[in-house]
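For this view, one protein chain was removed and the others were kept in their places.
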Amino acid sequence: MSKKACFLFVNKEYTLDGIRSALGLAVENMYSYGVVMYNELEYVNDYHKENIDWVRDMEGDVFTTVDGNVEKHGLTKITLEEIGEKLRDMDIIVPYGIMRSDKS
Amino acid sequence: MAKSVGIFVTSPRYMRHVIGITKAAVARGSKVKVFFSWFSTHLTQCSDFPALCAMENVDVSICADSYKNCGYDVKDIPAGLDDKKMATQAQHGVIIDDYDCYLTL
Partner (left out) sequence: MKLLNVYRTTPNDDVKKLVEIVSRDREAQSFDLNVEAPDYNKMLDMVFDADQTICWW
């Protein structure tokens, strides 16, 4: 049975490459999800958009708690409580990169 | 038999934990795989990186794309690695599928 993995992105310097990592697991036949917290995505180019689309095409998704990412980049809105419930269903949880104290 | 340990490294902050956990795991007979991605590929420049790679029962690889995107030349292979260890995100999949315990640092 395919494993389920969820990446948590809390730092804008790490998010776009982290989504590439999430896609990497999707390619390995896992259900792969990402959650963008705290930050609005910046410098999103066609390559990054394709990565997000591919994660979705492979039955994963990229969620966000930030409204701007829903409006500008079409990410799926999620609340903190919903993230927690989703994580309960995951085999692998990846708190990705580093947390900055100012959450930027 | 001791459980195997896979470590997915994404932070450049915790080389001491990577080394500490790996040494402790190997000492009790565990097989360890460490995969460095994104900014953690800067840790290849640490003086103790080659020693980590040389440890018995430890498989170390890095994401070549990350290394390149962090400003390094992929032909400039870090001491301790060879070209086969300049790898892809598939190594993360190997950690998840083939190792008993999963850690993120």
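Letters A and B mark the chains in the order given here, with residues in each chain numbered from 1 onward.
Following the convention adopted for this analysis, a residue touches a chain if its C-beta (ideal position, glycine included) is under 8 Å from a C-beta of that chain, and two chains touch if they have at least 3 such contacts.
Owing to the predicted nature of the structure, the values given are computational and were not obtained by experimental measurement.
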For the chain not depicted, the shown chains it touches: A, B
Contact partner of the left-out chain, one of A:V27, A:V44 or A:I83: A:I83
Candidate in contact with the missing chain, chosen from B:V5, B:L43, B:V60 or B:M86: B:V5
Touch list for chain B against the chain that is not drawn: 2-3, 5, 11, 13-14, 17, 20-21, 23-25, 28, 30, 100-105
Hidden partner interface residues of chain A, rising order: 10, 37, 80-81, 83-85, 87-88, 91, 93, 95, 97-99
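By definition in this document, only the chains that are shown with their structure count from here on.
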Euclidean distance of C-alpha centroids - chain A vs chain B, Å: 23
Contacting residues of chain B [partner chain A, same complex]: 8, 10-13, 37-39, 65-66, 69, 88-90, 92-93, 96-97, 102, 104
Contacting residues of chain A [partner chain B, same complex]: 3, 5, 13-14, 17-18, 20-21, 23-25, 27-28, 30, 91-92, 94-98
